[in-house]
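Encoded as C-alpha cells, here's the structure I'll be asking about.
Missing here: one protein chain of the complex. Every other protein chain is in place.
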Amino acid sequence: MGRLRLIGKAISIGRVTEKYPFAPIEVPEGFRGKPVINPDECIGCSACANACPPQALQVYDDLKRGIRVIHFFLGRCIFCARCQDVCPTDAIRLTKEFELATLSEEDLHQVVELQMVRCKECGRPFDTFRHVIYLAKELPPEQRTMMFLCPECRAKKASKIISFAKGGGKIV
Amino acid sequence: MNIIFMAINLAFALIIAPLIDGFERKVRARLQNRRGPSIFQTWWDLIKLFRRPSIEPRDSVKSFYIMAPYLTFTAILTACLILPTLLPHSLNFAGDLIVVIYMVSLATFGFSIGAFSSGNPYAQIGSSRELSLFMSEELVLAFVVGVIALISRSLSFEHLFPLPLRISSILALALLFVIIYVTSSRIPFDIPEAEPEIIEGPLIEYSGRHLALLLYFIHLKRFLLYGLFLNFILPEKPGIRIGGFLIGLVILSLVYSSLEAYYGRFRIDQAIRLMKKLSFVAFIVWIMAMVGW
Amino acid sequence: MFEKSLWVFHLNSGSCNGCDIEVLNIFAPRQDVERFGIKLVGSPRHADAIAFTGPITRESLPKAVEALKAVPEPKLLLAIGSCACGGGIWYDTYAVIGGVKEFYKILKEEYNIEPPTTIYIPGCPPKPEAIIYGVALARKAVKQKQKKEIYIEELNEDMRREIAEILFSEAKGTRHFLPNIVVKTKEGEESES
Partner (left out) sequence: MILDILRKNDAEVIRHDERLIITSVPNEKLEEVAKELFSANCYYATGVGVDERGMSQGFAIYHIFNSENEGKYIVIKTFARNLTIPSITPVIEGANWAEREAMDMIGIKFDGHPEPERLILPDDWPEGLHPLRKDFPYNKRPPSIKPKSRVKKKDPNTIEVPVGPYHPALHEPESFELYIKGEEIVEAKYKGFHVHRGMEKLAESRMTINQIPFLAERICGICGFTHSCAYCQAVEDAAKIDVPERALYIRTLLLEIERIHSHLLWFGVVFHLLGFESGFMHTWRIREDFMNLAEILTGNRKTYGMNLIGGVRRAIDESKKRKVMRIVEGSKRDTVEIFDNVMGMRELLNRMENVGVLPKKEARGIGVVGPTARGSGIDTDVRIDHPYAAYGELEFKVPVYKTGDVLSRVLVRYEEVLESFWIIEQVLDQLPQGDIINENYKIPEFAIGLGATEAPRGEDVHFLITERENKVYRWHPRAPTYNNLPALPIMLVGEKLADAPVIIGSIDPCFSCTDHVSIIDAERGKILWKGPLNEGVRTWGG
C-alpha cells in the first residue's frame, strides 16, 4: 500500500525539473560566484594574495618591465570571498556569475598588470603608482617626501635623518 | 504474401522496440517528478553506440566474445519471425511455441557466454546470476507452457490464440504476466545487471557496436514477450487486432515500468525462493488444467 | 556524435566529495539531465565522456590513466571543480598531481597519449547548473562566457609621476592636513620615525 501512496504522492507533486539551460535560473543575493578584479580600482597592494587560501590570486613583480602582475587563476579558486573581505578598495568582488565552463584552460586566467614606481635613489621598481598614491592620501604631507623611495633606501635615509638629529645637526 | 507481412512484422519490431524503452523511461521519470528524456532517446543511444568503436578486452576469449552479440541478436530476430506480433502472420509450423521459447533461451545463453568469455569477474558473476535466475524461472515457464498446451491441445501458435476462457487459462496468463516481468530483467529482478552491485554485470566489457547489439536484444526481447502475452488475449479480427496490439503494448509497458519504478532489488536467493513458490503455484494450475477447469 | 546522447563515467580522482555529490545531483529531479540523454555508467567501456573530480592524487594517478585508456575514442573529458581544473587548494602538495593540465603532461611524457577534448568547469563545487552549462557548451548549445582577461595599465611612468607630484605639491602648498589620517602600512611607520 505504501508503494501506491508513494506513486500517488509523486503524481500529485508533478514535475519539479527546471528549464535550465533554456531559461535562466536565479541565484540568491550574496551568492559567491566568479571573483572579478575591477582593474580600474585595483591598486596592487597584494592583500588579497596574502589572504587567498588556495593561492589562486598571486602577485609578483616583473622587475625588468617594471610591472606588478596580479594574476588570478579561476581553476584554483575556492570561492571563499576572503579576497573581497580584505580588499581595501573593493576592487575584487564576487559576482553572481556561475557559468564558467570553458573549452580551454587559458580562459580561466585574469591578469592585471600595473605600472610600478622606480625608486628615486636606486632605480629599482618597488611599488605600484596606485598603491603609492593610495598610501599618500593617508599620510600627512610632510611625510610624503619619502614616498618615492624603496623600503631599503627609505630605511637608510630615515636612519641618516635620525642620526643627524641625534648629533645635533652634524653627522655623527 | 506471408513473407511481406512477416517483413512488416520484423520491421515493426525493430523500430518499435527501442521506442517502447524510451516510453518506459519517460513514464518512470514522470513517476519520479522528473521531465525525463524524449521517447526517442533509446534510439539515439543505440545510433550513437553503433557509431562508436568496439574494443576487445585483453583477457577475453576473442572468438566467443565477438560471436556472442551476433548469436544473441540473430536468435531474437528469428524468434520475431516465428511469433505473430503486429500482424497475425508468421512462419507457421507445429511446435513453433517451443521454438520461440528455445530461441529466447538461446539468446540468453549467448548473452551469458559472451559475458563469461569477456574475462571480467563482474561479468562472470553477472552471467552466473543470469543463468541461475534463468534456470529457476524456466520451471515456471515450463508449467505455464504445459497448461497452455493442455488447454488448447496444441503447441502451434495457429491453434493457441486466443486462449479459451477457463480458470486455469486466466491463472496461466497471470503467471505468464509475472514471468515476462522476471525475464525482461527489471527491478527487482535485474539482479544480473545490478548497476550498484556488479556494474551492469554481463555488459561491463562490451562497447560500441557489440554493446548496442546486446542492448537492442534486451529491448527486442521485451517487445517479443509483450507480443507473446498480447497474442493470448487479442481477438482474431484483423482491424481490431492491430489497434488492440498497439494499445496493449502501451498498457503493458505502462504497468511494467510503473512497477519497476517503485520496487527495490531482490537478492538472488530471495528471487530464487520466490520463483520456487511460483513454480509450485504453476504446478497447481497445471493440475487444474489437467482436471479440466 | 554526442549531441543527443552522452554517457559519462564518473571518476573521483581524490575529490572531497563536494563535486561528486553535485555530479549526482544533476541526476536528481530538479536538474534531471537524463532529459538531455546524459547517463551515468558504471563501466568506462560504455562511456563517451569521463568526468574527473579532484586534483588527481598520486595514488589514483595510475588508475585514472587506466580508466582514461579504457574509454573508446573519440572521448570527452570533463574536469569538474576547481581541483580538477587546476589543482584547487592543494595544487602543489606532495600527494597530488594538481589538475588535468599536469595530468596531460604526464600522459604525454610517460604514456604517449594525446589529451582528449576537455571541458573545464570551475567551481568549488560548481553548481549543478554550472555542470549542465558545461555539457551544453560541449554540444555548442550555449555561448561561452568565460574569457581570458588581461588588463595592462596604459599610463607611462612619467605621466604617473607628474600626476603624483602635482597631488603632493598641492597638498604641501596648502599645508592642509587631510582628514582621517590613519597610518596603516609598514612603510608609513618607517617614514614616521
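Residue numbering begins at 1 within each chain, and the chains themselves are lettered A, B and C in the order written.
The definition used in the following text is that contacts are C-beta pairs under 8 Å (C-beta built on N, C-alpha and C of every residue); 3 or more make two chains touch, one makes a residue touch a chain.
Here the structure is a predicted model, which means the values were calculated and not measured.
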item	value
Chains still shown that are in contact with the chain withheld from the display	A, B, C
Sole residue of B:S118, B:T183 or B:S253 that reaches the chain not shown, by the stated touch rule	B:S118
Which residue of C:G14, C:P72, C:G86 or C:G99 touches the chain not shown here	C:G14
Option from C:L6, C:V33, C:L76 or C:I89 whose C-beta touches the chain left out	C:I89
Hidden partner interface residues of chain B, rising order	28, 31-34, 57-59, 61, 116, 118-125, 128, 187-188, 190-191, 194-197, 199, 205, 261-270
Contact footprint on chain A, counting only the chain that is left out	1-3, 5-6, 9-10, 13, 16, 27-28, 30-32, 51, 53, 55, 78-82, 85, 94
Sites on chain C contacted by the missing partner chain, in the whole complex	10-25, 28-30, 40-45, 54-55, 57-60, 63-64, 66-67, 69-70, 88-90, 92-96, 124-125, 127
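Basically, only the chains that are shown with their structure count from here on.
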item	value
Computed distance of Cα centres, chain B from chain A, in Å	63
Rounded Å distance between chain A and chain C, as computed from the means of their C-alpha atoms	18
Inter-chain centre distance, chain B versus chain C - centres from mean C-alpha coordinates, in Å	47
Residues within chain B bordering two or more other chains	32-35
Shared-contact residues (touching 2 or more other chains) in chain A	15-17
For the chain A and chain B complex, residues of the former touching the latter	3, 6-7, 10-11, 13-17
Residue numbers on chain B that touch chain C, as the complex places them	25, 29, 32-38, 41, 44-45, 47-48, 51-55, 57, 195, 199-200, 203-208, 211
Complex contact set, residues of chain A against chain C	15-18, 20-21, 25, 27, 34, 37, 39, 53-56, 66-67, 73-80, 97-115, 117-118, 129, 132-133, 135-141, 143-144, 146-148, 151, 154-155, 158, 162
